[in-house]
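Missing here: one protein chain of the complex. Every other protein chain is in place.
Take a look at chain A:
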Amino acid sequence: MNKALGTGMKNTQWFLPSTPSFPCSWDRSCQCNSSSCLKVPIFCLVKIVDILEQFLREGGLSALMWEVCQQQAQAASPELQETLLNKVVCLPDHLSNKLQGENLPIFLPQNYFPLLGTEIIQVLQRISDSLRGGLDCSISFVSQVLGKVCVHGRRKEILSTLVPCLTDLTKSDCIWQRMCWRLVECVPDRWMEAVVCGFVQTAPGADVLSRLLGNLVVKNKKAQFVVTQKLLLLQYSCPTAMLQNLLGYLALDNSRRFLLLKVLQELMETWASSSAVKHSPVEQQLYISKAILICLSHLKDVEIDSHRQELFTCMMEGMKCHLDSNLPRIRCLGMIVAESISSRINTDGPILKFQYEEDDETRELKSLLTQMLSPPSVISPLDEGRKDSPSAVTEAELKPGRKPLAAACAVSEEGSDSELDSDDDFIPYDMSADKELKKTKAPLYIRDCIEVLTGPEDMDKWEATMRVLETLIQRNTAATQEVSVELAKVLLHLEEKTYIDDFVELRQKALVTVTITDPIPVAQYLTSQFYSMNYSLRQRMDILDVLALAAQELSRPKAPGKNKPSSIQTPCIQILPGSDSSKDWRKIVDERIKSKTRRFAKGQSQVELVCAPNKFSSVAGHFFFPLIQNFDRPLVTFDLLGDDHFVLGRLAHTLAILLYFAVNTVVAAAMGKALLEFVWALRFHTDSYVRQGLLSCISSTLLSVPSDRLLEDVTEELVETQAWLADAVEGILLLPQMQ
């Protein structure tokens, strides 16, 4: 029997069309496979699997598809085609369901679909042969197979074999090019998106993509929608190389360039919309910025000339709403995009120039504008997979660590080199005493410091005073208390008369130390100044920072003899310059080292915790209540509920921090109640930073106020808050569905 089958299969036309009923019977057997597996005798099953395997190995699939293509040209039954399509695409699913553990490798999706890909190429080859021979052939069945495979989520497997072959074949052959275009065009609309996305993702470059897809975007509405809207505006997951492919494809042919302009226009509208800036995630904004920069790099001068005014208007608007943002990253994005646009539209006039910190992201963005299609960016699925794998991440993270080590090696080598060379064997003396010379003596008394800081300008003395102030205050508590408010006032109004590297830090430390030394009067002074006229936003935020840091210091237990506070850590609030991701790698590496280090020490190695009264408990009210009182009373120069929402966000965070440090104190319950009311009043604030602050307010209330007091005193507020949070969560859950 086997032999007979084998000989039969050599003749590839053995079942079609001479045995038209065969597919149906096969169909039945498959259905039987999937539905009632136990009923089929085991030897029968083995046989069938055997036959199927042989069928696949001997190129049965291409023969099958070729038959259908031929038939199609003569109009065959759609039902048959539908069934065949189903079987071809779903074969791995059926078989794995049926065979469970005993599945053969050839039926596994990762093997089957690449095979299907090569079979498709075979079919296309035959079609091209017959076209050359003058015979008409329909390609639509192959398109359907491709579309269905892609929509079933196997586009990586099938396109990874299909696209390289097609890339090669279409290089110089126009019949192949036409066939390829036709192949994609004939994909039914409902599967078009998956196919187009797959091609954009797998094509090694914009030129190849253009060769494979032709003018698909112009001819097919669905493809146009996917390319111009869906991939750019409705999602943001594509890697940069894919964006470059996509936009490069639009730019390559003159008949598609109007789409590039349309896309740019829509991207710019989104970029310049203040609501989008406020409400869409940073990643999406980064994505849109990238797309804009790539579009700009493709634009020709003539096109820019005709759209200069529109670009300019959009740029001004977008710049405004980006610079308004509270998030440093978004501000930075805005600056880069605006700079790029202005450099493109102003050919001779002055161009925009912003100051921002250079990092990997800004460099990448800027490079997008300059690289014109030049590097054919290959993203094979293999690469992409590696990108996500943890090993790649470790490598990237370890790299910055390695560099300094290498540098150190080089230095030491150089050093030893010169040591060997030198024949004058004078041994150097210790030169550690060679320090920078300080000309002026720092003042020794607090009052002298005030005099120096307010007095006539003597820069050296002023700098020396700034450097010594913190220690002086710590040393002379009594003397400081006499002048604490005056000193706080001087420090608060202090301006950087001359450049000192860490002026901001020195001033902040001094202010914090004054506040710790004499908490009540200084806190009263600072909180009253927070709501008074004639302060800059910077000063107001300094006040908040100082209060938070002082609260932290006061609440921290100290050893009785040790009066000196250890190095002040930055509070858990977002400090202005923004997050610095490059520092995180060290933390990760340290943790990894820690996790792999074995320690052999026995017994208790931990130092006994110091017990001391919470000094903050008696003064917490003075810090907290004056701050929370007046937030709804706008001044001429300061409107917390209006434009100055950034300070409001900081205020919310600071209040949360103050309450957090007031844990276990009597006043915490009252503070918690006040804070929940504050949250209630602001819960629908439009700015996300403010809302974040409110969330941290709620968290710190829940952490700091004892639960019985929570339930007794603030039940109502708590219930309201809970309702608000529940609504908010529901809203978040609903959001993707609404999209």
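In the analysis below, a residue touches a chain if its C-beta (ideal position, glycine included) is under 8 Å from a C-beta of that chain, and two chains touch if they have at least 3 such contacts; residues count from 1.
Keep in mind that, in the parts below, contacts and distances are computed from a predicted model.
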Identity of the absent chain, which is to be given by its UniProt protein name, from "Elongator complex protein 6", "Guanine nucleotide-binding protein subunit beta-like protein 1", "Trafficking protein particle complex subunit 6A" or "dolichyl-diphosphooligosaccharide--protein glycotransferase" | "Guanine nucleotide-binding protein subunit beta-like protein 1"
Sole contact to the chain not displayed, among A:43, A:429 or A:684 = A:429
Of A:302, A:437 or A:533, which residue touches the hidden chain?
-> A:437
In the complete complex, which positions of chain A touch the hidden chain?
-> 418-419, 421-424, 426-431, 433-437
